[in-house]
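Removed: one protein chain of the complex. Kept in place: all other protein chains.
The block that comes next holds subunit A.
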Amino acid sequence: MSKQVQQLDRVVIRFAGDSGDGMQLTGDRFTSETAQLGNDISTLPNFPAEIRAPAGTLPGVSSFQVHFADYDILTPGDAPNVLVAMNPAALKANLADLPRGADIIVNTDEFTRRNLAKVGYQASPLDDGSLDGYVLHPVALTSMTVGALAEHDVSKKDAERAKNMFALGLLSWMYSRPYESTIRFLERKFAARPELVAANTAAFKAGWNFGETTEDFAVRYEVKPAKMNPGTYRNITGNAALSLGLVAAGVRSGLPVFLGAYPITPASDILHELSKHKRFGVTTMQAEDEIAAIGAALGASYGGALGVTTTSGPGVALKGETISLAVALELPLVIVDVQRAGPSTGMPTKTEQADLNMALFGRHGEAPVAVIAPRSPSDCFFAALEAARIALTHRTPVILLSDNYVANGSEPWLLPDVDSLPDLRVEFATTPNGEDGKTFLPYLRDPATLARPWAIPGTPGLEHRIGGLEKADKTGDISYDPANHDFMVRTRAARIEAIEVPDVEVEDPDSDARVLVLGWGSTYGPIGAACRGLRQRGLPVAQAHLRHLAPLPGNLGEVLGRYERVVIPEMNLGQLAHVIRARYLVDAIPYNQVRGLPFTATELETMLEEVVKNA
């Protein structure tokens, strides 16, 4: 039976189920199949902090959303066209996000009276007409999977667990995805247990064949490859890209990379990834706490390595005193903050941009550091290189503000040519720099960068002592001299301002916009998609996005001055807006949301439309 094939330009699918149902894996495999096909992709995993919340409950729901299209896309999509709900909790938790007319595929086996009661359904939503506005596909996923594996030598439990592969097979058929990479993946994953390779492969094929034969799915869809720049791509998450960026920084600087880290969500994956790359001269140390993690990194920097520490907001709070020491010692140090919702433990698996104030100002004394933020998952690679460049060239701590959205989200990444990456080589001090040719002045500065020499232990003739006490200019001796302190405080501020950062670019295709949307970090995608939407409807709007938050680009004041209205959307209560207002005296309009989720392009478009029409 051949089915009707319909062409679509974009699709958003959300896989949702219990934490133990394997939804992240299912979404990840579907993404990989889609990448092979050449669609543009953006993904959004969303999972609870609990490893295994009680089965079948709302807090235990884990989901993975993938947006793919035949053109370049910027976000994981606002509203799913398709929801795969593995149980009543997954349906209930996600239904509100679905537009009317969306497809819902449910695993009917899980819609038992007990499971319905767990999430407060009085009657089954599959029967009571409440889903009439959607295209409902009731599929007995579990029992069909178990049935398909009847002849396989696996336990009933293992057979039931393969239901996610049945669902993946069905969706792969529906959207005409190539499945070879998934079969290869299963062969790798279960290499030690061939019976599971066979069972999961059979479940996948059963799902595929079910789509092919059942009359419930009358249409099959295709999404053509996107027009993307030529080259080799891979799908990559922000945390993975950031890790590779740090490895690349080690290669391009010729320095060993030392990571001190303490496990914390959502940054731990960087520690996991970097621990695999020892052959590049990367050392990872899982420290006893956040303070030791940055302490060890600073100690390694003192010894001539690129010291790095990776953490999330609560960890940065603990590291504050050591960052301040690094400011005084004027040594390179990269601090990665994968932001999550706060305050306190907050919502560890949900995103937020509320650590900007802490990054800019969160230390005792006048302790300025450089701050940068990546705009997308693959951009984390280049942001890591840029953080390393600033740290090494300017001998300063650099805070890199990633967040859970870019860290765990993924997108296709056009692999860069290694030779095109920035040259990060540095020179250590090797000879005395005093006028007499004998003395070494550890705080005699490079006139251009104001950076002091990096004289590492082991260098004969340059023995010197540094520390957190205020130092005299040039000699670095302890000094309580009032004028010297004033000079040193101002010099440390000037050092950061002296960092060369590229001008901020403005996207204003017809140069007729009167409203500028200014963002930073992970909001780039939703803001960009909203601006495109407005322009397509003939409403001019300009977009500028900051990578460098300290120092700010030199042309920013001039850019802000060109527009009648400046809107600043942030996933906090207006932290960048505060800086912009204070520094440039611009009456910027903050637009803020702290729901633990990225902005949707739709809500930003609606908000911006009002501003643009009234400008």
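Methods note: a contact is a pair of C-beta atoms (placed from the backbone, for glycine too) under 8 Å apart; a residue touches a chain by one contact, two chains touch by 3 or more; residues count from 1.
The rule is simple: contacts and distances are computed from a predicted model.
> Since a chain is absent, check the UniProt entry for it and pick the matching name: "ABC-type oligopeptide transport system substrate-binding subunit", "Branched-chain amino acid ABC transporter permease", "proton-translocating NAD(P)(+) transhydrogenase" or "2-oxoglutarate ferredoxin oxidoreductase subunit beta".
Going by its UniProt entry, the chain not pictured is "2-oxoglutarate ferredoxin oxidoreductase subunit beta".
> Which is it among A:Phe30, A:Tyr121 or A:Tyr233 that touches the chain not included here?
From the options A:Phe30, A:Tyr121 or A:Tyr233, the contact with the absent chain belongs to A:Tyr233.
> In the full complex, which of A:Pro343, A:Gly458, A:Pro482 or A:Gly538 touches the chain missing from this view?
The single option touching the absent chain is A:Gly458.
> Of A:Ile104, A:Leu186, A:Met285 or A:Val316, which residue touches the hidden chain?
A:Met285
> Would you mind spotting which of A:Leu469, A:Ala494 or A:Leu585 touches the chain that isn't drawn?
Of the listed residues, the one touching the omitted chain is A:Leu469.
> Given the contact definition stated above, which residue among A:Leu325, A:Ala354 or A:Val594 touches the chain not shown here?
Once the missing chain is taken into account, the touching residue is A:Leu325.
> Determine and list the subunit A residues touching the chain excluded from the picture.
These residues of subunit A touch the chain that is not shown: 32, 35-36, 38, 181, 225, 228-235, 244, 247-248, 251, 256, 258, 260, 277-281, 283, 285, 287-289, 291-293, 295-305, 307, 321-322, 325, 329, 415-416, 418-419, 457-469, 477-478.
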